[in-house]
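Everything on this sheet refers to the single structure shown next.
Only one protein chain is missing; all other protein chains are in place.
By written order: A, B and C. Residues from 1 in each chain.
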Amino acid sequence: MNELQFLTWVRGPGLNIAVGIFLLGVLWRLFEIYSLGRKKDLSAPRQASGASGFHTIFRRSLPPPGMLKRSPVSYIGGYVFHIGLALIVFLFAPHILLIKNLIGVSWPALPSQFIDLMAVVTMAAMIVVLVDRINKPVKRYLSTFEDWFTWTVTFLPVLTGWMAVQHLLLPYTTMLALHILSVELLLVVLPFTKLFHVFTLFGSRWFNGQVNGHKGVPV
Amino acid sequence: MEHGDTLQERMEQNGMSRRTFIKYCASLASLMALPPSAAYAMAEALGKAKRPSVIWLPFQECTGCTESITRSHSPSIEGMIFDMISLDYQETLMAAAGHQAEEALHAAMKENYGKYVLIIDGSVATGLDGAYSCIAGRTNLESLKEAAKGAAAIIALGSCASYGGIPKANPNPTGAVAVSDIIKDKPIVNIPGCPPIPVVITGVLAQFLTFGTLPELDKLGRPKAVYGETIHDRCYRRPFYDQGKFAKTFDDEGARNGWCLFELGCKGPVTYNACATSKWNDSTSFPIESGHGCIGCSEPDFWDAGGFYKALSMPADPLKVAATAAVAGAAVGVAVSFANRAKKGAAKSAHETTTLEDLEK
Amino acid sequence: MSATLDKGVRVLKEVIDAPIASYFNSCVHCGLCAEACLFYTETGDPKYTPIHKLEPLRRIYEQEYTLLGRLKKMAGLSKPVTDAELDEWQELVYNSCTLCARCSAVCPVGNDIVYMVRKFREGMSAAGHAPEGIKGAVNRTVSIGSPMGVKLPAVQAQMKHVEADTGLKIPLDAEGAEFMVMLSSMEIINFPEYLSAIARIMHQAGKTWTLCSTAFEATNAGIQIGNSDLARVIVSRIVEGAEKLKVKTVISPECGHAYTALRWEGANLIGRPFTFEVKHILEVLAEFQEKGLLKTEGFETDKLTFHDPCQLVRRGGVVQQPRKLLNQVAKNFVEMPDSGFMNWCCGGGGGASAIEEGEALRLEAFKRKKSQLESVKPDRLVTACANCRIVLEEGLEHYQMDIPVVGLTEMIAEHLPESRKPEGS
Partner (left out) sequence: MSTIENISISIAGPDDMLTGQAEAVLTEVAEMLRRLIEQNIEDSIDLRSLPLSTVDRKWLDRQLGHGEVEILLEAGGRSVMTETAYPGVWRITHRDGQDRVVAEFVEVAWVPNIVKPDAGDVKKGYESLLLKLDGKSAGA
């Protein structure tokens, strides 16, 4: 099993398996969660502008008043690495090409030098957030194995991707294969860990916003 | 063929002056990226060097590598090299045939036992104990083992000898393997490529004959000086790749503008070779420059690594799996939701209205 | 004496729904809810992290309603919820949570944690793990009719007293009145001025109103203990009273959870929409103000600030009304930091003030309100919830801060034209 065979397997069957498990997991869990349903609220609603589940989905991305200064690392670190991940995944030329070959949609890319910088910034932010999870008493108290595991599973693709582009440590073939493998690991574990918040946070924010919007409170 | 005389004496017999010899050493030093002062050191060393014997054994090969070495773009050097070495056995080039050729081979092996360089061209068949490929009634497997015993160093020429080559492609009927799969106890230099770049062959031979050393090898046994960088790293079309400007078909506007061939299956990013710098056919061009993607011919198993025209970052086709997976996921999800609803219903029906007393334990 | 763990778990299995499932799957353990909860910020003890207060509920959800959870349970890999654990969690779910919903307002993935605590209390109470203080309040409310044991005669005595004082008739069981006014026992005992304020305001506005002999008590301890069955018993009295008297609007008094219980949970408890409207007294006053029916004269000149009762403002949606009303009677009204929708809790809501053993923790949590007041340094503190007033007074007294606490409705009543009393009395 040399490098090219490893890369070929990872790009072919490996990816099929990962995407398969990913989709299976996502649909299974989405049904499992949202099929529990909820009782209709019979109380008379109060109308208030900007108070609805839909608004909350977007507004809750901003720090509520007074919260930013209470824990700036969580917010700023969170914004940097989430936006960083999004930029890297969706605006890097090879990624766009991969998506185009998968579903035929494509869009202009950012220059790869900018994406390299973005990768470094993203990794730095993730490390800062990790240190914060270790140092801050509340975060350490709440953290279970899953938190450390999901951090690693999210960090590896960025690291291996960046190293592949920079030709560091291993030849490009192997590093590219490791990068794809780490992405596959991420895809497989996502539906069964807290990473599933990628999907459920919209539902959660909508419920929260709807319950409070019903009472005329724009949360 | 007298073996005793030194290279210099041989050269003089051919009417070659000392200055020509120094000029030749200077150009050889430049080829191997050695400092110019080394030219004179080489002149001394080469001058006194005994003319080593070289044995060239062809196994399952297409003679592409032989063609390549005789096309070496500086024939004068190549000619000199052939003068330098005494090529005692090369079926295509030698005049002798049949028994005489065999006798010459065994004579050379016996006489220069432990000192000759063995060049292998083509992969070694191991199916049916090597019966798939024989010369003069003897399997390549046996000839290789026998020849390797007395070899000072082995040069596996081309992807066949280095990694098994096209004969090894799936289903590999002849059980073709690389030389390094058979011989484990001799220093082997792999010079992969299909065919390998001519100047690389002469360069490696020259270094072994002048300094008696083998070049530094990477973990696939390839000289690092030549196979240290990928084609992609040295490709002149790299700026187009960085900006995502890709040719979509071989005759579209992108292709005509010389855009990157990544989408047309170019394996440049994963292939280590010097084609992009030393180029082919007397530095005229190399595959990408002529508009076709690199097929990765210096990498092991490039023949089985998906189509030459399937782009590197294009996965096989996970969508085929996506549909079934999604349906399966939905099915599991629905099943669980029914189970949950049943459980919740049961809990609701078994509900006992809490009264004040019920608050006490 | 039949509260058992199984009953509690069964109730939880009943109330766990899609939102709770979505919330538990969204939590990324970021700890921001703790930064919004005064029980953590003032004590620094990570166990008060809001999402941690729901750990048993999370495990029940995982083991009962997820396929992997059920498989793990069958394989004996999951940690079942024990009675001892619920006992240990009582302090977290009741003493250190006033259902103030500040955590739900900040959670970045949108988890409505207070929604889950309210549901978790259903199981806790059914399993017999509710604090004695609240159990007593529920007991008295269900059996006697009010958490502080107030009966109709006491109300009638106060009515005579107010009639003598204001010269206005206090209607009782007057069918067809527009408003049905309710009182909380705190007001009946500690703040009788509220009833006379209502009488005078209604008189000036020329509105018909009435008290209801069978439903004069607004509070609902069933909501505080988190048990819908008992809450239904309590709220049905109000519904029957209102529908018997055919009133158009029921006014919830200056009380926090009473408003939430009737306005937002009432219809769901009795299982059908109300045939009448429910408004908080401040909503009614603000409407009078808009229609010009609320004429006042003179202004308070000393420095006032307003404490936002959580159940009324953040959880009730009555945000602007207190400001508008205050500005009509006060010249020097200053907002405290984090005022309005993100204001901090007084530390005694959601039944917490009824838990004796929770007092030390409450006073510790009160430091948050103390620092807010220290940055504003008001002469007087205005609020609109009787329970808040008591908790604030206790807290201010504990920290020797001389800031009188006043009810907003009373303050407005003092500025009604004919009954002008000397200022600042």
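Note that a contact is a pair of C-beta atoms (placed from the backbone, for glycine too) under 8 Å apart; a residue touches a chain by one contact, two chains touch by 3 or more.
None of the values given here were measured: they were computed from a predicted structure.
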Among A:Pro111, A:Pro137, A:Pro171 or A:Gly216, residue touching the chain not depicted: A:Pro111
Touch list for chain B against the chain that is not drawn: 16-20, 22-24, 26-27, 29-30, 33, 35-37, 40, 74-77, 236, 239-240, 243-244, 258
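As a working rule, only the chains that are shown with their structure count from here on.
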CA centroid of chain B to CA centroid of chain C, Å: 78
For chain B, residues contacting two or more additional chains: 332, 336, 340, 344
For chain C, residues contacting two or more additional chains: 16, 65-67
Chain C-touching residues of chain B, taken from the complex the two chains share: 332, 336, 340, 343-344, 347-348, 350-361
Complex contact set, residues of chain B against chain A: 220, 230, 232-233, 241-244, 246, 262-263, 269-270, 272, 296, 299-302, 304-306, 311-322, 324-326, 328-330, 332-334, 336-337, 340-341, 344
Chain B-touching residues of chain A, taken from the complex the two chains share: 2-5, 7-8, 11-13, 15-32, 35-37, 93-94, 96-98, 101-103, 108-109, 111-113, 167, 171-173, 176
